[in-house]
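Excluded from the complex is one protein chain; the other protein chains are retained at their positions.
Coming up: chain A.
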């Protein structure tokens, strides 16, 4: 890099501390996240228990799912405290799966259309 910073002893000490640093965080934080995960799980179960249907059901399921996944990855797996180099290396590639989802949605619409055109809606293959 063009930008070279002069290593003052203090900076070096800070750098050393960062290297030696473990993922150690207050227990209270874990307990709060644990509690939140329980609450979110109860919420997603209630979606089914009350038999919500349609877009309301699907959006609630997705919201609770994303919140739970985010909490687990960010706090329990310590991703929130990792450097961006690791964060991007791990969290960006799964976007390819979302592209795949989009492709297969189009594909299954086509398959369904073909099946209905050739076999009608009668049960069978």
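The rule is short, and it goes like this: contacts are C-beta pairs under 8 Å (C-beta built on N, C-alpha and C of every residue); 3 or more make two chains touch, one makes a residue touch a chain; residues count from 1.
As a working rule, contacts and distances are computed from a predicted model.
Visitor: Leaving aside the chains on screen, match the unshown one to its UniProt name from "Cell wall polymerase", "Cytochrome bo(3) ubiquinol oxidase subunit 3", "(2Fe-2S)-binding protein" or "Pyridine nucleotide-disulfide oxidoreductase".
Guide: Answer from the record: the omitted chain is "Cytochrome bo(3) ubiquinol oxidase subunit 3".
Visitor: Contact with the hidden chain only, please: which chain A residues?
Guide: Counting only chain A, the missing chain is touched by 1, 4-5, 7, 11-12, 14-15, 18-19, 21-25, 27, 30-31, 33-34, 37-38, 41, 44-45, 47-49, 51, 57-58, 61-62, 64-65, 68-69, 72-73, 75-78, 82-86, 88-90, 93-94, 96-97, 100-101, 104-105, 107-109, 111-112, 115-116, 119, 121-124.
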